[in-house]
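The block underneath contains the structure these notes are about, expressed in structure tokens.
Only one protein chain is missing from this complex, and each of the others stays in its spot.
== chain A ==
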Amino acid sequence: MGEIKEEDWHLPEIKYEYLDHTADMQIHSWGNTVEEAFEQCANGMFGCMTDTDYIEMAETQEIEAEGHDMLSLLFHFLDEFLFLFSAEPYFVAKKVEILEFDKEQFRIKARGFGEQFIIGKHPQRHEVKAITYSNMQVNQTEDGLTHIHVIVDI
């Protein structure tokens, strides 16, 4: 757990949306860098679970994830945050920040700013059961943006 500094109170612009899917939820996020797209994707996942406007940034939680390629890294990165929510400390993040991103070894260190999920304070939305590899994509477009598509099972 780290200290929340002055500059941490800045909230990023929302760069994620939810796309059509029959049974589940597809998150589409984007950013100027891969890091930003990853951060936004995690924000999007927390947005599935609750209304992030109601989350106070009272504490921070850090995760580490690794994979063997970009997609498995994304999978584990999101899965770590899902786990923080699903068990002790039942943490929901208002925003996620990537601290280290090793694109060769496929390792990430990231920090979430938020608090413990409390029924009554935080509106209950969807229950994310699992992150899936279903049609998972990390793409770079010509304008230099990185786009991520992930389907979460709900």
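Just so it is clear, a contact is a pair of C-beta atoms (placed from the backbone, for glycine too) under 8 Å apart; a residue touches a chain by one contact, two chains touch by 3 or more; residues count from 1.
Note that contacts and distances are computed from a predicted model.
*Asks:* Per UniProt, what's the omitted chain called: "ATP synthase subunit a, chloroplastic", "RNA-splicing ligase RtcB homolog", "Ras-related protein Rab-30" or "Cytochrome c oxidase subunit 3"?
*Replies:* Of "ATP synthase subunit a, chloroplastic", "RNA-splicing ligase RtcB homolog", "Ras-related protein Rab-30" or "Cytochrome c oxidase subunit 3", the absent chain's UniProt record names it "RNA-splicing ligase RtcB homolog".
*Asks:* Of the residues A:Leu19, A:Ala58 or A:Leu99, which one touches the chain left out of the display?
*Replies:* Missing-chain contact among the listed residues: A:Leu19.
*Asks:* For chain A, which residues touch the unseen chain?
*Replies:* With respect to the unshown chain, the touching residues of chain A are 18-25, 49-50, 79, 83, 85-88, 90, 117, 119, 122-135, 151, 153-154.
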